[in-house]
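Supplied in structure tokens, the structure appears directly below.
Only one protein chain is missing; all other protein chains are in place.
And then chain A:
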Amino acid sequence: MDFSLMQRVFPFFVEAALVTIEITVLALILGLAAASLAAAAKMSKSAILRTIGTVYVSLFRGTPCLIQLFVLYFGGPQIGINLEPFAAGVIGLGLNIGAYMAESIRGALVAVDRGQTEAARTIGFSRFQTLRKVVLPQAARLMIRPLGVNTVALLKGSALVSTISVVELTYTAQRFIGSTYKPFEIFGVAALLYMIMVYAVARVVDLLDKRFAIV
């Protein structure tokens, strides 16, 4: 094994990992926003909104993320959507993970005991007040773990944007193969960096879980 090669490429890979983090964070923000809207739509009283929510979730969970990225990046220009690779990557990953996160959010909301809603309503709280003051604080705790799992999936799934030429960790690794012919070392370093990032996410999730624990 060529350790000196691994050492030499490491700084470049760290820089590329920063791009991976950037994409992941932006897609996470977009995903959470899309997920909140989709979860609200799916739980709405309006049949139209429920349908929109369901279609969004089934569409993005029912097709490969790679195909979604291709449709957006390569197919986009045909319908007048011209996106830079980076933007297409963030939007594609964000909309994809948003569909999974919508289910995590909805799952947490419906997992809060019905008696909580009933108690709040009998005191005289409106639907919105009940959601805001009683259901959401309890659901927030229940959604930390599933959303953490989604975030790890997003982080690892961000490797897919290398196929639409976003220069992130996986793309950088592939580029080094051509000049070194040492895929074991090269992809090994990339894998190590992914693992460190996943570990960091897991730690943050643990901290949030403790922070929001209900005694």
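The rule is simple: a residue touches a chain if its C-beta (ideal position, glycine included) is under 8 Å from a C-beta of that chain, and two chains touch if they have at least 3 such contacts; residues count from 1.
Convention: contacts and distances are computed from a predicted model.
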Choosing from "Septum site-determining protein MinD", "FeS cluster assembly protein SufB", "ABC transporter related protein" or "Potassium-transporting ATPase potassium-binding subunit", the absent chain's UniProt record names it "ABC transporter related protein"
Filtering A:Gln7, A:Ser44, A:Ser58 or A:Gln129 for touch with the omitted chain leaves A:Gln129
Cross-chain touch to the chain not pictured, restricted to A:Ala33, A:Ile67, A:Ala119 or A:Ile177, is A:Ala119
Hidden partner sits against chain A at residues 113, 115-116, 118-127, 129, 133-134, 137-138, 141, 214-215
